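Removed from the display is one protein chain of the complex; every other protein chain stays in position.
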Amino acid sequence: MRKICAVVSSRANYSSIKSVLRSVSQNKNLILQIVVGASALIDRFGSAVDLIKKDGFKINNRVHMLIEGETVETMAKSTGMGLLEFPTVFRHLKPDIVLIVGDRFENMAASIAASYMNIPIAHTMGGEVSGTIDESIRHAITKFSHIHFPASKSAKERIIKLGERKENVFLVGCPRIDLAKKVLSDKKSILNEKFLNAGVGDKINFSKPFIIVSQHSVTTEYNDTRHQIESTMKAVNKINIQKIILWPNPDAGSDEISRVFRKFREKNLISNVRFYKNFPPEVYMKLMSKTSCLVGNSSSGIREGAYIGTPVVNIGTRQSNRDRGKNTLDCSYNENDIFKSVNKQIKKNKYKKEYLYGDGSSGKKIAKILEKVKVKIQKQISY
Amino acid sequence: MRKICAVVSSRANYSSIKSVLRSVSQNKNLILQIVVGASALIDRFGSAVDLIKKDGFKINNRVHMLIEGETVETMAKSTGMGLLEFPTVFRHLKPDIVLIVGDRFENMAASIAASYMNIPIAHTMGGEVSGTIDESIRHAITKFSHIHFPASKSAKERIIKLGERKENVFLVGCPRIDLAKKVLSDKKSILNEKFLNAGVGDKINFSKPFIIVSQHSVTTEYNDTRHQIESTMKAVNKINIQKIILWPNPDAGSDEISRVFRKFREKNLISNVRFYKNFPPEVYMKLMSKTSCLVGNSSSGIREGAYIGTPVVNIGTRQSNRDRGKNTLDCSYNENDIFKSVNKQIKKNKYKKEYLYGDGSSGKKIAKILEKVKVKIQKQISY
Amino acid sequence: MRKICAVVSSRANYSSIKSVLRSVSQNKNLILQIVVGASALIDRFGSAVDLIKKDGFKINNRVHMLIEGETVETMAKSTGMGLLEFPTVFRHLKPDIVLIVGDRFENMAASIAASYMNIPIAHTMGGEVSGTIDESIRHAITKFSHIHFPASKSAKERIIKLGERKENVFLVGCPRIDLAKKVLSDKKSILNEKFLNAGVGDKINFSKPFIIVSQHSVTTEYNDTRHQIESTMKAVNKINIQKIILWPNPDAGSDEISRVFRKFREKNLISNVRFYKNFPPEVYMKLMSKTSCLVGNSSSGIREGAYIGTPVVNIGTRQSNRDRGKNTLDCSYNENDIFKSVNKQIKKNKYKKEYLYGDGSSGKKIAKILEKVKVKIQKQISY
Partner (left out) sequence: MRKICAVVSSRANYSSIKSVLRSVSQNKNLILQIVVGASALIDRFGSAVDLIKKDGFKINNRVHMLIEGETVETMAKSTGMGLLEFPTVFRHLKPDIVLIVGDRFENMAASIAASYMNIPIAHTMGGEVSGTIDESIRHAITKFSHIHFPASKSAKERIIKLGERKENVFLVGCPRIDLAKKVLSDKKSILNEKFLNAGVGDKINFSKPFIIVSQHSVTTEYNDTRHQIESTMKAVNKINIQKIILWPNPDAGSDEISRVFRKFREKNLISNVRFYKNFPPEVYMKLMSKTSCLVGNSSSGIREGAYIGTPVVNIGTRQSNRDRGKNTLDCSYNENDIFKSVNKQIKKNKYKKEYLYGDGSSGKKIAKILEKVKVKIQKQISY
């Protein structure tokens, strides 16, 4: 029986791995271990840990590692805290494989800890391209990982080009698509009052049009954060439509974004708006299937957005060059540009479904591979 | 004036960067900053910091980051300590470029800290191939670095294959060769009593034949460390020649090596031997030019060894697939194999000089490039 | 010239030391160094650091040390982070004396760091009595401190009973009284719009009656935190008066308090209320001189409250047995008890001024003593 230890360190991580957790937990040859860390534990970031428990998963350990401040310096130190904590956790849990999601800075810590401790790493969502520091982190995690689960064909090819051996690279699609598929096929409304009233601000009428704003800081443009988010806020405020705004992730600069949100809210600089810390993954995807437009720089618009057909306005560099479908309209940080782009997308109805990031069966595929894959702990570049 | 902040975190690091430090400090458009960390500060690892000061360099800051224990777990946590310390250092020094050497675990911390803080990284000795965890660390550092200074042609090509942009990759050769060249051309004997008497054990007569043993733990074969080093010790003990043995680096497993050294020494299981913690880089290279054979798994045998023509017996996987010259004879961890290989090399006289790792001008080249190179903080893979 | 390094690690710390900072900075034989750390750097705790800069002080260094979570475990780990950071700071600043305020957990870190590094500690507000973990921290800091600046006569006696030598114990009064005195004598209104509109909630009319609620978690009653704060919220909500509510300090349990505040606010379970993160010290004291009642468990009601004559309802054990004046009415955590006590105090007009905690000249006294006091680094208990 192999022990698979999944590290979940943000609300986005949970959406990206939930279907895998489900499949691993149902596999008779695998034992699932879950370590929840970083912002996934923190109330003001939406306590993803509560959703995980509500979904019936057992939490094996918790890693408090975020150092308050949300500067580039605390981002590095938080990674350091993670590196002090994860080794203890792995010593206790003795996993056979550690499962790492994507490209966030918190996951760098778990990756280094596992690989230094000679525990094989399986990595999802590697091989993609983007902006911000995540671009470097993603490829560095690939260089520490032993098994790769890319979400798209081009990502698979990129991982192999990066010198990883073909036999360790498995094109499985993106596990977020698994959830999207399930949500789209589910007739039962999951948009219940409880989740939708959780935020603060105006009451949203979900039978009327609304847009979603989800914009994170770009750490490599740290000093422009305030200006970037203000442009977006001003642009969407000019549009007469209901707005759902999501609080940002805990990157360097996110404090700046929160400050701008609070300023706009407290000084009534924006109207017809409600702010949310978090949604359960399925609720979020349901909203993506109903929204007139998703605005910002979240990768969700590009991933499951393409599958769902959500009209997306993608602002700035955070997702630069990530594989995208027709549903995504790129635009600059310029207020006017954003305003025009969102209006254009709102007028569009939904886009046609695209299968760039898989067909919704990725969790099962990953579990099956984890069951049997052979791993050699000493890596070596293929060229 | 650009501030170039070099991180020196082991005695080996210092040999690998000394000629660059010299050239940067002599360049009128560059300001040299030196941060000394990890084992370079510690007496039982030879206090490289004292050599650096003796060589006339100013130390700008010190980073104590090694957590005692030398297990795979403390190796990870020491990296975590580094990640808590380097951000503070970089905030104070405000470097324009951070200069990172090679592939050791301590340097992973400085690399993550700098890149998260949007400080460009220049990396020497990237793109090479080896065994142990260093293989993963080296390529991960490449993915965080903005300017690359590979030491060999194949390393340069590998870095470009890894998706780094050609215009940021500069083939400069290995700065260790700069030192080797200087030492070889220097008629003045630097083998003075002071350094040679520093160790413990029998007195070595340097006008008679001697071998050098320098073997480090392979973290990915952590549990075999004791057996591996015992084989080597037994093998060299059978050879009737003077032996210089170097204490190991602080990797996971090095405590095991030290224990074996102490056991052999205290129980007189080895004779005709002297143990050293450290040599000044030039003294070490002088010894390499005089030794009958360098035994173990240090990369120095492969790098400057090829240039000097030192007969080398390279044991096990630590250097697997690193570009090597004719001077290097590979062998397994088997005692008999080691015994035969060393005897074979001892009979050889010196090998012919090879230029695999440059011609001894790499420090100057690096300083010149650092002066003018343009850097974009946001990286993106080239394919 | 002696370098006096003051550590300010919360908004409350700043109020408690501001007059000392002023006096030290004006003293020609002293050089003031200020290190700002912990919640004093964090936006959601009111960024005391901004006030300090606005007041014209230079910040010498910043210590990010709070690990997100606000559990008893993260409180301990945050102290650990402080112990990793303060030694670096003290190495850089090389103070002759470190000045520590009061009894908060963040200051434990600075105290241990300084004393281990043989830097003499001067400690204000020692020798007092209270509940919560602060009671232990306060006396432990006394045992690490070399110079004591108690705020009251009984505190002075207690410090001496604790085995500190008389010649190192100086009764100077509480520096918070210095500010209170200045504020009371200042005719100019400082209650300007900017500060008063900073919070969120209903607009407060400061010419009409209002109460202030400031209640922190008691870490030794960690599991009762939610219940305790809900009682208070329900009790004050029954009273038809304007309410100013302050967000709590970052103790274990304060996240719970914040959650209750948000719940009451978002579900409209409380009315006629405005929430504030922080006030400049003088604004806060001005409000204390105008409020109908200060409710909760802040020591400010007991200290400067006695001097100002503020009617105070002190709830629960946090201040148990701290020297108090007639202005303070103690009550239990019981909702009804709180309701009755607040009503009783509201009916009272202001109380008569009391001088329990000094007469408002403590900053000057402290600076003068710091100038000349002789310190022996090796402490030894007096009995």
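Labels A, B and C are assigned to the chains in the order they are written; within every chain, residues are numbered from 1.
We take it that a contact is a pair of C-beta atoms (placed from the backbone, for glycine too) under 8 Å apart; a residue touches a chain by one contact, two chains touch by 3 or more.
Note that this is a predicted model, so its numbers are computed, not measured.
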item	value
Residue among B:Ile4, B:Ile17 or B:Ile67 that touches the chain left out of view	B:Ile67
Per the touch definition above, residue among B:Asp255, B:Glu282 or B:Glu335 touching the missing chain	B:Asp255
Which of C:Ile31, C:Leu93, C:Met117 or C:Val373 contacts the chain that the document leaves out	C:Met117
Contacts of subunit B with the absent chain, listed as residue ranges	39, 41-44, 64-69, 71, 73-74, 77, 81, 200, 255, 258-259, 262, 266
For subunit C, the residues touching the chain missing from this view	72-77, 79-84, 86-88, 91, 105, 108-109, 112-113, 115-118, 129, 131-133, 135-136, 139-140, 142-144, 158, 161-163, 219-222, 252, 317, 320-321, 377-381, 383
Positions on subunit A contacted by the hidden chain, ascending	81, 84-85, 88, 92
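Just so it is clear, only the chains that are shown with their structure count from here on.
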item	value
Subunit A-subunit C separation of Cα centroids, rounded to whole Å	40
Separation of mean Cα positions, subunit C and subunit B [Å, integer]	52
Per-residue multi-chain contacts in subunit C, two or more chains	81
